[in-house]
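First the structure, in the form of structure tokens, and then the observations on it.
With one protein chain held back, the other chains of the complex are shown just where they sit.
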Amino acid sequence: MLRYFLIRLGQSLALMFGVLLLVFMMLRVTGDPAALMLPREASAAEIEAFRERMGFNRPIIVQFVDFLSKAVVGDFGESLHFRTPAMTLVTQRLPATVELAATGLLFAVLIGVPIGMMGGLKPGSAADSLARLLALMGQSIPNFWLAMLMILFFGVQLRWFPTFGRGAWNSVVMPAFVLGLPVMGQIVRLTRSTVLEIRSEDFVRTAYSKGLEPPVIYLKHILRNASIPIISVIGVQFGYMLGGSIYIETIFAWPGMGQLLQLAIGWRDFPLVQAIAIFTSTVVIALNLLTDLVYAIIDPRIRYGF
Amino acid sequence: MKAKLLGLLAVILAVSMIVVGCAPAPTPQVVEKVVKETVVVEKPVEKTVVVEKQVVVTPTPGKPQPKGTLRFALSGEPNSLYIPATADKNADIAASQLYDPLVFQDDDGTIVPALAESWEVSKDGTEYIFHLRKGVTFHNGEPFTADDVIATWKYGMGEGSSWPDRYSIAKSVEKIDDYTVRVTTDGPKPLLLVTMHDFWSIIPNEYMEKVGLDGFQQHPIGTGPFMFVEWVKGDHITYQANPNYWREGQPRVEKVIFRFITESSTRVAALTADEIDLTKRLTAEEANQLLSVPGVKVIQYPVARIFYIAFNNLTTGKGLPTEDAKVRQAMNYAVDVDAILKSLFGGAGKRAAGFVASSELGYGVVKPFPYDPEKAKQLLAEAGYPNGFKIDMACPTGAYSHFEEVCQAVAGYLEKVGIKVNLEFMESAHYWDLEAKKELPPLFGDSWADESGEAYNRLKGALGGWDAPYSSWSDPKIDELLDAISKEVDQAKRKALYEELQVYMQENPPFIYLYEPYTFEAMRDRVMDYYPRASEMCYLNKVWLATPE
Amino acid sequence: MASETSPRPADSLLDIQRTWWDRLAFIGRLLWRDKGGMLGLFLFLLVVFSAVFAPWIAPHDPLEQVMEDSKMPPAWSVGGSWEHPLGTDTLGRDIFSRIIYGSRVSLTVGFFGVLIAGTLGMIIGAIAGYLGGRVDSVITNTVNLVLSLPYLLFVVFIAAIFGRSLLNVILIFGITDAPIFARVTRGEVLKIRESGYVESARCAGASWARIVFDHIMPNLIGPLITLATFEMSAMIFYEAGLGFLGLSVPPSVPSWGNMLAAGRQYLTSYPWIATFPGVAIMITSLGMNLLGDWLRDVLDPRLRRARK
Partner (left out) sequence: MAIILEVRDLKTRFYTVDGVVHAVNGVSFDLAKGETLAIVGESGSGKSVSVMSLLRLIPMPPGRIESGQALFYGSDGPKDLLRLSQKELRDIRGGAIGFVFQDPATSLNPILTVGEQIIEIITRHLHLSRHEARERALQLLASVGIPDPEVRLGCYPFQLSGGMRQRVMIAIAIACNPQIVIADEPTTALDVTVQAQIVELFKRLRQELGMALIWITHDLGIVAGLADRVMVMYGGRPAEVALVDELYDHPLHPYTIGLLGALPRLDVDESRRLVSIRGTPPDLMIPIQHCPFAWRCDYAFPRCWEEIPPLVEVRPKHMAACFFDIERGEPRHDGN
């Protein structure tokens, strides 16, 4: 178990290095940030001075080493636009994004898993039709489009929920629903197909042959086995929700990292984009690691190194 | 399964149809009242206010007591509330409510006393003596004195300032006594007072010394009508009325909350749902929609911004037909800007008569190029291109409302007189990157705003040759005139210089002049005495709410 | 005596002994039984049809602006006309025609995006799975790396560097999506390798090409076609998302994403401008998801049996 954990940790760290390298490279090839960060009236000399100050004119390898040594301690420099440390900005936005993503995920899991399970256990039944329908809806409706329609209908027409922002408890409902919908679709689909597959496994027949009660069979034997792929998808999706809620956060004016990313890209705020990209990737990698550990807890075959 | 799926599809389609079908058919907009006030002072400001409904105004409270909360939607989060660090209009608007400058530029453009009660200018125009207002205190109780003026100037040039040149315009700022300061400049600086209005927002010296720049940014303090309460990052900024404000009876709202909503359709929804009171920067269509919403009023006004297609005689345009002034004139004649404005902006824009906006000094000496394709063809023939030529053109995307379509239309008009345009679109950040490197094609579209009430910064920035980062044009005659303007203090003479420059730029156009856009703002009809400037700036000290909640 | 070889239930479409005709008839039979798959195929073909025959179906030039007719509601609403069945947008362009032409953009993006992603991914994944060892671990880790990056960042960067164009959008999707194909290919190749029959084929003297085409490809093609369907639908979705952020194809091109992005400002007063592109995306995506579900069931006999 420890060995497995250490190996996975090592891989994660290697992955982190790769991410740092990639982000650094990508950001440096997009162009010279100096000209853009300054007011348009700035003279060539001022641009040069700025470049000097930011260290953009040093050899790329020196810049990278410098970048790396600072990144290790979470220092991604100052946001050029907000003039505060980039990492602080990101962590300030983190709670909002986590709240949104977690609510969305909770919604997706709480609805998606039971429905998917019902569908998988009784293919062809009404529950199964519902499951397939929800899965399809979740994956077929463009969510930013849905977001706008929901604002108009539930926010403006019915006034059930605030149209934007993060405030009262109910302000998270619409954005979380919209963010969670495609994930729910995916979870329904996956749960359904996994349960369908596991349902016809021999050991489930064994469980039936033991005269166990259906709830025991469903939860202890089927769901527990099905949970391995489901958890992996949940891990991946949570990462995606943390990093990819840019549309939803923008439309609902939700003060999270997605909105910050949109701003940072618009302002070409290099240190900030860097910080968000690396922070999000770190979170995703950490989530993957966590997912793997949860796997190991559920699945003894991994725990014992098979 | 089949029946269910078909059912689903049918439901979805039906819902869409209902959404579409039930929507109110576009009703012709009824404008009940059009107020057109043209204030002619030094600079004519044309302001058209379209009000959908007559507003029932409750009488102004007898004893002015700030009441109610103004919920102000900004189109983006301010980067900072420290004036020298502000990066855009959102930051500028939010920050300005906290401070006062020494001198204030009124709604009609006149410079009036603010924290300075009066001032004298020396004969040569290089020395200003300001007599400061007494008894003014900062939000933290610190009294306002000459030291604070000096500190504001020094910090403005120092670390963390994006606009050091707006402070270094003064060579020195000296304290004569606690309530008198002397400001000296290197030669006459006609724009000094306007710059002071825009940028020299006085900050408390002692407080700044104590908390440092970071501390100040976290809790900014000024003498202004509103006091900083909190800034929830990404979500909102809250201000409270300054009870000790030196202007009697102001401010008139008790609280201001700035919300940040990037998506303009969400701002419209929020205003409709009465979750915000005021929003800026709407499109013409959104403004149109809001006209039919009860309880909402809409205003529009031209902003001091000019859209243009630039020529290049520095890099990529060298040796091309566009180096010939006749060709450039022809291209100006070839584009029907009014038709573009009508179809894309519902007429909400004004054809540019040159590079000076209609609210700026010296405007009006030249008329816009008329749409005359015959003349254009004739000029092209005279220049030796009877069959036109081919040229590359670029435009930014995601930068300005409808500008992509404008560029397509311009290209279309040029083709009608025989100029084959190869139009390329680029993402705006990348675009401006290339623009700064002067690597854009020989024709490129962009726009330039200015807040100073004069066109100088815009002219210098876009025509300053190699010295200006976003210029791709150099002309000794223009350089000469700009240099003269920068040194002339006398308003009448400056005006004459601007006029001379405009006439010259009509004959030798460095741009295809397009339009000055109108901007649209909307508010709940309880919002009173809100007067935005042509620069899109606004000061909230006079705003009040007719039925405060 | 009656025939000795009585007909037997088909185990797999890819049963090597079946003729192509058999397979086709078999698909037809399966399709008839799964009405969801049939609907999916129908919707997909509808989109393909409208893309291919756009100039003949569309009543108007999608770029033609008639300002006098702008913001016309759909035909069944008050003020609408069958001249413009789904109404017109703010520039007086026919929405129906734009949606028809928009299907070209969506399908082009989806098809070529998947083609590039699939080809790249298959090559990379096959190399990783076939060679194994260090090559495999390097490739697998790189794939994981790319997949752990915030996807949007990629897209915005590439769009920022190269600007908006159809080719760029395709390239962006093609490159960013390749790792998924690589992952699936690698998994399948590993499975096949472990099953041992490649080994036995090699022992039997089969050539390299023969092994790949007779043994590996047929097993790969099922999962990959299914994946391709889903990814294509995802790309059509992402194109709309990019359009929404103003990063998709140039604004002059009538793509569903651009239409949606432009129409969203008018959602309250002229809802049809944004509604119909949304519905178009939804229908296409629905169709491709149904088709993908069905393909998965058909091409993976294990699952097909489970669905019985």
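First chain written, first letter: the chains are A, B and C, and each begins at residue 1.
As a convention for this text, a contact is a pair of C-beta atoms (placed from the backbone, for glycine too) under 8 Å apart; a residue touches a chain by one contact, two chains touch by 3 or more.
Computed from a predicted structure; not experimentally measured.
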By the document's definition of touch, the residue of A:23, A:71 or A:207 touching the omitted chain is A:207
Omitted-chain footprint on chain A covers residues 124, 200-203, 205-213, 216, 220-221, 224-225, 298-301, 304, 306
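Definition applied: only the chains that are shown with their structure count from here on.
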Chains as vertices, touching pairs as edges: which of line, ring, star, complete or other describes this one? complete
Can you give the whole-Å distance between the Cα centres of chain A and chain B? 38
Using Cα averages as centroids, what's the distance between chain B and chain C in whole Å? 45
Could you please state the distance in Å, as a whole number, between where the Cα atoms of chain A are centred and where those of chain C are centred? 23
Flagged in chain C as touching 2+ other chains are 36, 160-161, 264, 267-268, 278, 282-283, 286, 290
On chain A, where are the residues touching two or more other chains? 30-31, 132, 136, 148-149, 152, 156, 262, 265
Over in the complex, which chain B residues touch chain C? Could you list them? 1-2, 5-6, 9, 12-13, 16-17, 19-21, 23-26, 264-265, 268-269, 272, 283, 285-286, 288-289, 292, 342-344, 397-398, 404-405, 408, 424-427, 429-430
Touching residues of chain A toward chain B in the complex: what are they? 30-32, 35-36, 38-44, 47, 81-84, 89, 92-93, 96, 124, 129, 132-133, 136-137, 148-149, 151-152, 155-156, 159, 162-167, 250-256, 259-260, 262-263, 265-268
The answer for chain A against chain C in the complex is residues 11, 14-15, 18-19, 22-23, 26-27, 29-31, 123, 132, 136, 139-142, 144-145, 148-149, 152, 156, 193, 196-197, 199-200, 239-240, 243-244, 246-247, 261-262, 265, 273, 276-277, 280-281, 284-285, 288
